[in-house]
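Left out: one protein chain. Kept in place: all the others.
Naming follows writing order (A and B), and every chain is counted from residue 1.
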Amino acid sequence: MSAIVSRLVQALMVAILIGTATFVMMRSLPGDAAWRIAAGRYGYDNVDAAAADAVRAELGLDGPAHMALLQWLGDLVRLDFGNSLVTGQPVVDEIAHQLGASASLALVAVLLSLVIGPPLGILAGLRPGGRLDRALLVTSTGIKAVPQFLVALVLIVILAVQLRWLPAAGHGAARHFILPSLTLALGLAAVNARIARDAMARIADMPFWRFAQWKGLSERQTLLRHGLRNVSVPLITYLGLQFVTLVEGVIIVESVFGWPGIGHALVHAIFSRDVPMVQGTALVLGLGFVLVNAAIDLAIRHLDPRTAA
Amino acid sequence: MSVLDLSAAPQPPLSATRRVGVVLIALVAALSLLGPLIVQGDPYAQSLMKALAGPDAAAPLGYDHLGRSVFHRLAYALRLSPVIALAAVMTAGAAGLALGTLSAAKGGWIDRCLVMLADALLALPGLLLILMVLAMVPGTALGFWAGLSLVLWVEFFRLTRAATRETLASPAVQASRLLGFGAAYVFRVHIWPEIAPMMLTAAAFGTATAIMAIAALGFVHVGMRAPTPELGLMMVELLPYWREAPLALLAPVLATFALLLGLTLLAGSRKT
């Protein structure tokens, strides 16, 4: 129960921190907000004093800061995020739309990483020090040292441009998922595989494992009956921590592949001083982290009852 | 470089992989520090006639799209990001160490507040924080330093707090306290030796993270601005010319990889 309470406290802290911090930050940005918003709205060919004045009048940007903050917090309690300053659409709608694109990308990436990483890790962990184990160590260390944008770059140049197997960018069809999700998945799998390998090696060294084999179970049966559940606990724990890495990856990958998700939106919102959008997106990301980790707390308790004690 | 200075703190001898890491970092450092001394040149000087030309005596890695020497730009870029990264890691390390020790030693509401703050920051993607600080602080390098410090201190804080709590509860510290030694002595003799090896790992990871973040934001055009030579920016500037001048693009790619691999290897496994 206390775990839930501490997650709630964390969520509250996140909300307060983001709410006030982004507000102060966006208010103190260099340059006049009305001008930037006008540039975002009308484009560089058409932004001029008339456009900036129109924005200023429409949005009441001249009002005192603390009033705007109080109003925002009040709206937040009523779950009203306000309208985007650039597009004029409700922030909730924009985020809901973009979150879907990002979440589907992230989900595919996580699934892909789970297909790639843990099986290799388990195989390596069954024969510690073997050829696969050593190869996996070198590969995963190598991949961790490559920034994600570089992975994206290499994948695009090889798979899209040279071999012409996959589209370089865009979204909409299933094939558009492959390159961005693979970029994200490789980074995640490099870690997944190591976690699974260490857990497997530890389990394979335990007495119950040797007993199971001695009683005549094949390696495959032992793995299915005793191994997987034990390996899954550290894997799932780590998945929660990887959420932040995933979100950061999403910001970069979406920008490189032109994916219309929340990371893309965030970068744009910060550029054009779209205060409600930045606050909304940051809040969704922060609370998403807390939610994912709370879910993982519960999942772990279910898989490994010892932790509940 | 300062990463190596940290390794002077008492700790187990370097493992083979860590040694490879140190060698890689040393190679990259030599390229960036000694390279320009051997082949003199200016990272900003352009000669449009030589745009995308191959290597020659004045530019061992050829020329970029504005006829600037890739070698000298790379050498400069390999100083810029690590310097910002190290400054941020040191700030974050000092802050994390101080607050972590304070938190563990005082306990009570100070501890609770700091932990809540750290937890809340942990829930925010680092790049988001850096982006916001960059948008606020004038001067990109300063913004990166501030943003990265803000992101990185949490890790140091958590490590220090956990280790210090454990150490403070140990019989050895109880004994020292009974003998009347002050807080400074306890920190120097008991706590620091416990934390130092972890600090090296965290610092190497932090430096790698910072360099990656600077390059990544440069690559998506929201980090350092042209014409500053910066690793991510160099890559994105040279990307369109990958057919015409593959070597020019490959140089920053390989250098970044070597530097980050060196730091990852130096950091070793998280369990140490």
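Operating definition for what follows: contacts are C-beta pairs under 8 Å (C-beta built on N, C-alpha and C of every residue); 3 or more make two chains touch, one makes a residue touch a chain.
Keep this in mind: contacts and distances are computed from a predicted model.
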item	value
Hidden subunit of the complex - UniProt protein name among "Peptide/nickel transport system substrate-binding protein", "Glycolate oxidase", "Heme exporter protein B" or "Polysulfide reductase NrfD"	"Peptide/nickel transport system substrate-binding protein"
Chains on display which the left-out chain touches in the complete complex	A, B
Residue among A:131, A:164 or A:215 that touches the chain left out of view	A:164
Given B:46, B:91 or B:176, the one touching the chain that is not displayed	B:46
Subunit B, residues in touch with the chain not shown (by the definition above)	44-46, 48-49, 51, 65-67, 220-221, 225-227, 236, 239-244
Chain not shown, touching residues in subunit A	31-32, 35-36, 38-54, 86-89, 97, 115, 119, 123, 156, 159-161, 164-172, 174-175, 178, 220, 255-258, 260, 265, 268, 271-272
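Definition applied: only the chains that are shown with their structure count from here on.
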item	value
Subunit B residues touching subunit A - in the complex, by the definition given at the top	116-117, 119-128, 131-133, 135-136, 138, 208, 212, 215-216, 219-220, 222, 232, 235, 239, 242, 253, 256-257, 260-261, 263-265
Subunit A residues touching subunit B - in the complex, by the definition given at the top	9-10, 13-14, 17-18, 21-22, 25-26, 28-30, 141-142, 144-150, 153, 157, 244, 247-248, 251-252, 255-256, 266-267, 270-271, 278, 282, 285-287, 289-290
